[in-house]
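Okay, handing you the structure first.
Every protein chain but one is kept in place in this view of the complex.
Chain IDs A and B follow the sequence of writing; residue 1 opens each chain.
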Amino acid sequence: MGIGDYSIATLGSHSALQILHGAKQEGFKTIVVCAKGREEPYTMFPVADEIITVDSFKEFPEEELIKKNAIIIPHGSFIAYMGIEATKSMNAKYYGNKAILEWESDRNMEREWLKEKAGINMPLMFEKPEDIDRSVIVKFHGAQGGRGYFLARNTEDFNEKIKAHPGKEYAIQEYIIGVPIYIHYFYSPITKELEILSFDKRYESNVDSIGRISARDQIALDSVDPSYVVVGNVPIVIRESLLPKAIEMGKAVVEASKTIVGEQGLFGPFCLEGVLTPDQEFFIFEISARIVAGTNPFVDGSPYSYLKYDEPMSTGRRIARDIKQAIEQDRINEVIQ
Amino acid sequence: MGIGDYSIATLGSHSALQILHGAKQEGFKTIVVCAKGREEPYTMFPVADEIITVDSFKEFPEEELIKKNAIIIPHGSFIAYMGIEATKSMNAKYYGNKAILEWESDRNMEREWLKEKAGINMPLMFEKPEDIDRSVIVKFHGAQGGRGYFLARNTEDFNEKIKAHPGKEYAIQEYIIGVPIYIHYFYSPITKELEILSFDKRYESNVDSIGRISARDQIALDSVDPSYVVVGNVPIVIRESLLPKAIEMGKAVVEASKTIVGEQGLFGPFCLEGVLTPDQEFFIFEISARIVAGTNPFVDGSPYSYLKYDEPMSTGRRIARDIKQAIEQDRINEVIQ
Partner (left out) sequence: MGIGDYSIATLGSHSALQILHGAKQEGFKTIVVCAKGREEPYTMFPVADEIITVDSFKEFPEEELIKKNAIIIPHGSFIAYMGIEATKSMNAKYYGNKAILEWESDRNMEREWLKEKAGINMPLMFEKPEDIDRSVIVKFHGAQGGRGYFLARNTEDFNEKIKAHPGKEYAIQEYIIGVPIYIHYFYSPITKELEILSFDKRYESNVDSIGRISARDQIALDSVDPSYVVVGNVPIVIRESLLPKAIEMGKAVVEASKTIVGEQGLFGPFCLEGVLTPDQEFFIFEISARIVAGTNPFVDGSPYSYLKYDEPMSTGRRIARDIKQAIEQDRINEVIQ
């Protein structure tokens, strides 16, 4: 079968515009599945050959997508809306390794993968409030997206502040002071190459605005509590002498993934999310084992993708290129599940 | 008449480089009107076929522009320098709807348009200091460009701080804590389509630097008062799930404009300027009913314009494209006044 026999499909959110735009650049037909009333971005920007509207993402049109021989590209919102179980039991073609999903979503498994197996530098976690021996950030589980997270400087401070969050599940993480940085990797099972496609920093509300309030006013206003809700992204480049370390981390994560989910391992786009300290050390908080919205500034290519390709290469397009090469080499089963 | 019979002209400031560059991309002759001694950017960057130097913008060379059949593209500095009355009585061809100018420049009319007619979420305004019931920002009228603005947490605090600004006209606005965001729209009367071309955040002095001073030092230095003077712009992208709301707001503003200034309404580039809260709600402070300098990072196209066009499409070029299509369709009177 050739490229014309497939479609590229995704949910209408997150990085769908980029994914579909990239798929069209590579010659694929494209389908976007939209929640009713949220189709406008996909009519304003002509990246979808077909829009399938559903009342809610719970009614995922799997049969229709199978009939159209669509390959689904997962993104952050896709997993959030569908859930891991539904994703794993889905029969439609799926780009990526489903076995990695639980390793990414479970904090302990993620830590085993990144820290134990791949040797990635991560902030300490404190099992119990009594263990706190330095400044920490307290994060809550679930889909609140960074709301209510708070800093505490010791056990007493934690005990006081946690009162405002009765009954919530939390994690206590060492607070590392450093600048946020998100590294966008791509590993192709077809070329066997790891690539760095771009970097971003998130634009978070309201934490990226509180520094615009003077210290005196913050204290006077008496109500300036940071939230970490991602509302956008800012393109950045990284100091070139930090690239060897970034590359080493990416390779280690891919290698380690093979020890936890088998030979196919992690492939496609992924992102290491962390901070860089004044000592130029990376501390990684999390991995996203798929395309992140931080690649959206680079719809027409990034400073890094231009170094490698002679044409605009977004992460969305890179995915489509991977699928195209797999089809052309009759290896499509190596990239879809 | 064809494209060759027109020129595109603007004042040498603000976004003139982008406007003229875009006009040349579309095949127009270009003219820039410069204040004496400020021509250098327009010789360094070869975007103007002709430079007309005036001693001051008060000597606007209208006759000469009329003779050259120039179409003037207004930008923020254009209106600031010329004034609304002079702009309205100008006989040279002007891209845009002059009737919208007073609706944009008068805080009350702007509010009626955006909030009452278009249903846009805006911060509360307090008529009298006595009414203050939450944190507010106090803004001064006129061309100070964000100097002296201050925060107050209640009436007493306001009364104390306003003493430093005797005799100034002010507006008291609810202070919304959220990240600044500027949405760059384009509405074409020729295609009847609303487009989102890009987003930016401003780079403001000194408010975007005070967060680099530690709280302890801010308090020690005893002189860290924020100003909000725009000195640059930073490109950003927005969370994709916020696009439907952004599009809805843009459409509402265009529709509402027809009820206030007649059927032609607002057209060309415009910008909604506001903040995004942790609840992912937009609060809009202001509209710019023309090209904003926040589009300047995108001289070669933005992540959004690349989704729609197969070529670099700045806002400046989009304006020229609109005029070109109007000329080609013999509808030039629909875009100029």
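Keep this in mind: a contact is a pair of C-beta atoms (placed from the backbone, for glycine too) under 8 Å apart; a residue touches a chain by one contact, two chains touch by 3 or more.
Worth saying up front: this structure is predicted, and the values here are computed from it rather than measured.
S.K.: So which of A:G83, A:G119 or A:P303 would be touching the chain we can't see?
M.R.: Counting the whole complex, the residue in contact with the absent chain is A:P303.
S.K.: Just the residue numbers, please: which parts of chain A touch the chain that's not shown?
M.R.: 135, 151, 153, 157, 175, 177-181, 193-196, 199, 201, 207-208, 210-213, 215-216, 218-219, 224-226, 234-244, 247-248, 275-280, 301, 303-304, 306-308
S.K.: Of the residues in chain B, which ones touch the absent chain?
M.R.: 13-18, 21, 37-38, 40-41, 44-47, 77, 146-147, 203-206, 208-218, 220-224, 227, 229-235, 293, 296-300, 312
Here is the rule we go by: only the chains that are shown with their structure count from here on.
S.K.: Counting in whole Å, what is the centre-to-centre distance of chain A and chain B, each centre being its mean C-alpha position?
M.R.: Comparing mean C-alpha positions, chain B is 33 Å from chain A.
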